[in-house]
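Everything below concerns the one structure shown next.
The other protein chains are all here in position, but one chain of the complex has been omitted.
What follows is subunit A.
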Amino acid sequence: MPVLDTLNAKFAGAFTTSAFRDNHRVLVSAEKTPVVLFPLLKCLKDELGFDFLAELGGIDYLGYPDATDRFCVVYGLTNTTTGERLFVKAFANDPGPELPSVVELWRGADWMEREVYDMYGVRFPGHPDLRRILMPSEYTAHPLRKDYPLRGHGERHNFPTVTRADS
């Protein structure tokens, strides 16, 4: 892809690439993400025309064969003029996984980042309003992590009871 050549010239050595079927991917490792990820995405958006953030989702690689980093956020970018697609995979590790927020590049990332935070506990510094979106705010765990059991830790049964008198 010509896009990857441009990226290589600008961010030499900061990422690796891979491809499978028609999905081209740019992988940014956990050591490089704090410095490289935001400029790389900004370059993709402003200079290379990837103006549409089609998808942003988290993955927990705990127990995955040959995985080295634990958390990953996938940015599915689309160029609405040419129809090209590119996936940027950024990794983060325990404890306190963090990735820079991209809300100022794409406003569509707002709820999607909140969802990743809610489900995986990955924080996004720079997000204007990073709160839980699906689970109640009293919830302490992150349900889509691989070490979270299917039947839950029992949080639901331990919620404080609100009676009619104090509501």
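Everything that follows uses one rule, which is that contacts are C-beta pairs under 8 Å (C-beta built on N, C-alpha and C of every residue); 3 or more make two chains touch, one makes a residue touch a chain; residues count from 1.
Here is the rule we use: contacts and distances are computed from a predicted model.
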There's a gap in the complex where one chain should be. From "Sugar ABC transporter permease", "Sulfur oxidation protein DsrJ", "Cbb3-type cytochrome oxidase assembly protein CcoS" or "NADH-quinone oxidoreductase subunit D", what does UniProt name that chain? "NADH-quinone oxidoreductase subunit D"
For a quick check of understanding: of A:V3, A:L53 or A:V122, which residue touches the chain that isn't displayed? A:L53
Out of A:F15, A:F91, A:W106 or A:F124, which is the one that touches the chain we can't see? A:W106
Suppose we count only contacts with the excluded chain; which residues of subunit A make the list? 20-21, 23, 51-55, 57-60, 64-66, 74, 76, 80, 83, 85, 87, 106-112, 115, 119, 133-136, 143-144, 150
